[in-house]
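Excluded from the complex is one protein chain; the other protein chains are retained at their positions.
Chain nomenclature is as follows: A and B, assigned in order of appearance, with residue numbering initiated at 1 for each chain independently.
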Amino acid sequence: MALNWFKYSSPQTFYPLAGRLIPVFAVLAAVLGAVGLYIGFFVAPTDFQQGEAYRIIFIHVPAAWMSMFIYLVMAGWAAFGLILNTRLSSMMATALAPTGALMTFLALWTGSLWGKPMWGTWWAWDARMTSELILLFLYIGFMALQASIDDPRRADKAGAILALVGAVNVPIIYFSVKWWNTLHQGSSISFGRSPSMASTMLLGMLVMALAYWMYCIAAALMRVRSIILERERNAQWVRDLKGAPA
Amino acid sequence: MWDAFVAVFARDVLQAWRRRADWLTTIFFFVIVVSLFPLGVGPEPALLKTMAPGIVWVAALLAAMLSLPRVFGTDFADGTLEQLVLTPQPLPFLVLAKVLAHWLLTGIPLAVIAPVLGLQFGLEGEPVVVLFVALLLGTPCLSLIGAVGAALTLGVRGGGVLIALLVLPLYIPVLIFGAGAVEATVAGTGAAGHLSLLAAGLLIAIVLIPWAVAAALRIALE
Partner (left out) sequence: MLEVRDLACQRGEQLLFSGVSFDVGAGELLWVEGRNGAGKTSLLRILCGLSPAEAGTVRWQGESIRSTRESFCGDSLFLAHSNGLKDDLTIAENLRFHGRLAGIEADAEDIDSALQACGLTERRDLAVRYLSQGQRRRAALARLWLARSRKLWILDEPFAALDAESVERLAARLGAHLEAGGLAVLTTHQEVPLPAGRTRRLLLAH
C-alpha cells in the first residue's frame, strides 16, 4: 500500500482505489475472524487456571493492540498532513479516530468482562486498564475538537497538533500510570500472570489480530471515502460520480 | 527579543492587575473545591489525611483549567493576538512569556495557598513543604499543557468545555507525580524521585510546548 501512496495521494484517484480495496479487506476480515474465533473457541485448549473464561482474550488482546497502534498511525498521518499539507493524509487521520476509539472501548469492555470471573470485579485500577481509559479520553478529545471546528482544513491542522501532543504524552502517561500502580500495589488486587500460551492459543491470537487489522483497514477506508465525498462535493469529479451508475 | 518577551509578560501582568477580580475567582474556586471534600466524605481525620494530596492536586488541576480560556481568549477577541503573531520576534518565545504570566497569576497563588489547605486536612511538617514544592514544579506544567488546549480551542464552538476534554487527560502525569510526591513523604519513602520526575517533565514541556502553541495560534488566526 505504501508503494502506491504517492501516486494515489490525491482524493480523486484514491477514491476509486479505496472502493476496490474495501471488499478485499472486508472479506479477509470476515474469513480470518471466523478462522480465528474457531481456533480460539474450539481448538485452543482449556486453560488449567482460568477455565473457559480466558477465551475472551482472543477478542480482548487484539483490540488492545489495535487501540494503541491506531493512535500512533493516526498521529503519524496527522503529522504528515500538517507538514506536507496533503489533504488525504489528514482525512486518513480523521477516518481512523472512530475506529481507534471503538477498539479502545472494546478493549475496556472485554477487559471488564474478563475481570469479573478472574478477579471478581468489573473494574480494577490496574496500569493497563487505566492507560486504556486515558487513551479513550484522548480519542474522544481528538474527535470532539475536530467536530467543533467548521472549516475542515483548520480542523485537520488543529487535530494534528493535538494528536502529536497526545502521542508524545502517551508514553509519559503510560509510564506514570505504571509507576502510580506499583506504588499502590498494596491496596490493589494482585493479578495472576497472563495464561501460559499453548501454541494453538498463540495461533488463534495472531489470526484474530490479523482479522482486526483487516477490519480496521476496511472501516477506515470506508470512512475516508465518505469524508472525501463530503469535502469534495463541489468538485467536478464528484458531480460526475453522481450521474454515473454506482 | 528579550524586550518583546518582557513587554508581553509585563502587559499580561498589568492587565491582570487591573482585572484582579477575574484571577481571584480562580483562587477562591480552588479553596472552595478543596473545602467541599470533607463535607462530602465526612470529617474522619485519618481518611482526610490520606486523601489530602489527591484532593488538593485535583482541585489545582481544575482551577488551572478554569483560568485557561483567558490566556489567549481576550487577545483573540480584541485583535492583539494578530499583532503578536505578526511581530518579527519568534512566536514560541512570546508564548513562553504569556505562559509565564499565567503561571505567576495562577500557579504561584495556588502553591502558596495549598499548604494552608493541607493543614486543614491534617498534613503537617514535611508533607506540607513537599506539597508546596510539588505544586511549584507542577503548576508551570499545567500552564504549558493548558496553553495548547487554550490555543487549539480559540474561536471554536463550546470552547470552554472542550478545553477540559482536551487538557485534563494530558494533565494526568502531573497529577500522579505531584500527588505521589506528597503521599510518598507521608508514607516516609521520600519524595525525591517524584519531584525530579516533575522537574524533568517541566523541562521537556518548556522546550517542546511553546512550538505546539505557536503552531496552534497560527492555525487559529488563518
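Of note:
Going forward, contacts are C-beta pairs under 8 Å (C-beta built on N, C-alpha and C of every residue); 3 or more make two chains touch, one makes a residue touch a chain.
Keep in mind it's a predicted model, so treat the numbers as computed, not measured.
Screening B:24, B:41 or B:86 for touch with the missing chain picks out B:86.
One chain is missing from the display, and on subunit B it is touched by residues 3-4, 6-8, 11, 14-15, 18-19, 74, 77-80, 82-90, 94, 218, 221-222. Taking the whole complex into account, subunit A touches the unshown chain at residues 150-151, 234.
Note that in this section only the chains that are shown with their structure count from here on.
If each chain is reduced to the centroid of its CA atoms, subunit A and subunit B end up 32 Å from each other. Contact residues of subunit B toward subunit A in the complex are 145, 148, 152-153, 156-159, 162, 165-166, 168-170, 172-173, 176-177, 180, 183-184, 197, 201, 208-209, 212, 215-216, 219-220, 222. Here subunit A touches subunit B in the complex through residues 134, 137-138, 140-141, 144-145, 148-150, 153-154, 157-158, 161-162, 164-166, 168-169, 172-173, 175-177, 179-180, 183, going by the rule given at the top.
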